[in-house]
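The structure follows.
With one protein chain withheld, the remaining protein chains of the complex are depicted in position.
Our next item is subunit A:
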Amino acid sequence: MAETLLAILLVTTSANGSNLVFRWPEFPMAPPRLSRARPDESLSLSRLDNPWRTSHSQEEIEKAEVLPPYDYARDQDYCWQRPNALRDRSLSFTNHPIPSRSSPSRDRSYSFEKATTPDEYDHVLGYSAEFLATLLCPQRSMCHQKFELIVDDLAFIGHPVCADPDGGWRFKPEKVKAASRTRDEPNLDNSASPHPHAEGPSSKNQESSSQEPSSASKSKWLHTFHLALVLDLPDPSSSASGNLTKYFNTLYEQIAFTLTAVLYQEQVLSNFVENECDTLIALKDSCASKGEPFSKYTSQAFAVSSIAPAMKTIFEAIKSSSMAYVNINYLPLELQLPPYLDTLLHSQDDQETDFVDPSDDDSTLTWGEHMNLGWKLPAMAPWKTLLLLDIDNEMDPHMALRGPHESADDRTLAEGLIRFLETASVTLSLSEMANLLGWDLESQVYPIVRWLVLHRRAKVVDVVHPGLKTAFTLPPKFGATLSELSAQFHETFTHPAIPSLPEILATISTSMSKQTDSHFFASVVKAKEFIPMYHDVVLWMLKRDMLITLHLRIRVVATRELKLRVKAQREYKTLAKSAGGQYDRQKYQRSSDYGEIMSPNSSGRNPSFFLSPRSAHNFAHRFSSKESRRSEISELNFDTDAPAMLRVEEETESISNSEPEVDEEDSSWDNMEQPSMINDPGKATPMQRRWLSAMSEGKELAIARRFELINQYFDGKKSDDEILYRADISRKQLREVLHHYEEYLQTFLHPS
């Protein structure tokens, strides 16, 4: 939803001037915006005035405090509050016309309810309707591009379009290209109809663009039309810089541009917008001349036009954060905004950073560009699954798809979708679903998943074990208060064996600390016959984001013993091979201060490599860390230490880049005494490979082979589900490896 949306306006220009043809809501109102300090409620005003306090006696001060202080902090009109859907929907009063130059929002106190004056027609948001229409219809040269105008606290966003100088409406070659680019993805696009590959605006658009010169309509009077969104400019201090632009862009692309594109197409093809405006303007004039209230005009407008009800539906859908299904000239159209768009405007909550993954661009790849911002989607992967959400009967895809279909193609597609919906289950991963259906994962399953998620009928979650042996934990925040959730839960699950929601939550809370059996079945369900019942409980909680699945990640450690063993072996080998250099090397090892950092095969090389860049860096760092411990004043004295470290780090990198081989060898040998992590076993250095293979010494051959195969996934980033899928092994086989290589592996349990 877009909490800032105030109104949707349709304005036109003709030779006679500009006209505000339709607006929704009927009486949009900008919330008051005050640039005053907000007093702390616990302080009375007199306490803030220190000079006054010092110049008066204690008694006088106390007397002054007795006076009933004006409670600004609680005054509804004094504070700016975040606009919300509930308040906006109940707006049904008009503004007093404000001839003065003050902001449209400042004279709010004079608004009166349901006043039937002709002003209703002529005044919107503190401006005269005609002025607003002129303002929103820019010069011809500014048409056919993004329009953005901000006046004090109101932002107007849209995409004005105009006729050619001769009054003809035809497709602009470059514009059609831009429009069809976003439409080329069937199923994905907002404007595509719910039926995959159905006859939608996209196909029509492309057809008409091919036969371009012929498909022009001549309008009688319409020069320009502009469907503009009016937004309450969000408080700039509420969000990080730059977010506002992204926010406006999303609204523009998802709503204003898409809608304008369809209207423009219909105008070109059938002079649709002009005809609609003719009807609406005539209706408005007759209503105004009869002195009927504005609401009468709007209610009649819904009956005779298709743009007016579409504007209302879109406005309400945006405010209620749902999808807008509208019909424009018998073209079905779906519009929506990303569900988490408004969080762009709120200050970043620390807890939310768990959703943001800087190293992971997958979501753009799997979901597409336009489902990236404000969707908070987990990456779509073969080992994930789909949770179908509760949907209204009205929008039930089963119902929609069982309706009459014109072509056989549509029917097969519809049947396919129904088969998919019947197969889909949280206990099956997407790849398993693909196998069951005999479908291709990328080209058949993913598009349906995308479509379902886009239409808010499903969400991507982690696979739940059929026996509910999944480890869950609780998120730091729930969507609603616990008492509300408990009440809902109590209504849904009445079986006496199911404890109350708080008790289940408490059990899940403590389950994690147990060494064994920390999963849901062992801690909550406990009996096999309850599994189906608790399945519903888990689904209920997953739908409300009340459970987080924990995933195992694995990292490899090269221990000190292992390193020394490998080193000894290698020395033994080189000793056996070359008897020549033997004496020298031993001497070096004993005499040199940096014995441990010296590579055995570096003895013949440039002496500067005796101290490798990395070890020089370590040396420097050890020194600086002592320094930092000495300072006790600051908690984390990053600002003094960090730059120095950074510089060393950069140098190290630049040197090591120029001579990669040498560094690789040297740095591997240098910290022989210290265990270290092998961060990416899949891209292990020769030395790390030696360590990895040394880990398998004395292990069972089958297990060792499996370890060799799967250790590339032990980078601390791949979840257990992913490893099982990629390596195509069973959970038991993975557990075996973990058990046998316990001393070299570290496991991490955290949400993904």
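One rule holds in what follows: a contact is a pair of C-beta atoms (placed from the backbone, for glycine too) under 8 Å apart; a residue touches a chain by one contact, two chains touch by 3 or more; residues count from 1.
By our rule, contacts and distances are computed from a predicted model.
Undergrad: What does the UniProt entry say the missing chain is called, choosing from "cAMP-dependent protein kinase", "54S ribosomal protein L35, mitochondrial", "Haloacid dehalogenase-like hydrolase domain-containing protein 2" or "Nitrogen permease regulator 2-domain-containing protein"?
TA: According to UniProt, the chain not displayed is called "Nitrogen permease regulator 2-domain-containing protein".
Undergrad: From the listed residues A:Met512, A:Leu575 or A:Ile729, report the one that touches the chain absent from this view.
TA: Reading the full complex, the residue touching the unseen chain is A:Met512.
Undergrad: Of the residues A:Gly168, A:Pro502 or A:Gly682, which one touches the chain left out of the display?
TA: The missing chain is touched by A:Pro502.
Undergrad: Could you tell which one of A:Ser14, A:Thr279 or A:Thr473 touches the chain left off the display?
TA: In the full complex, the listed residue that touches the missing chain is A:Thr473.
Undergrad: Of the residues A:Leu482, A:Ala497 or A:Leu709, which one touches the chain left out of the display?
TA: A:Leu482
Undergrad: Across the whole complex, list the residues on subunit A that are touched by the chain not included here.
TA: Here the touching residues of subunit A are 40, 42-43, 101-103, 127-128, 131, 134-135, 138-139, 141-142, 145-152, 236-242, 244-245, 347-349, 351, 353-354, 357-359, 473-478, 481-483, 500, 502-503, 505-506, 509-514, 553, 555, 557, 559, 621, 625-626, 628-629, 631, 633-642, 645, 649, 674-677, 679, 716-717, 746-752.
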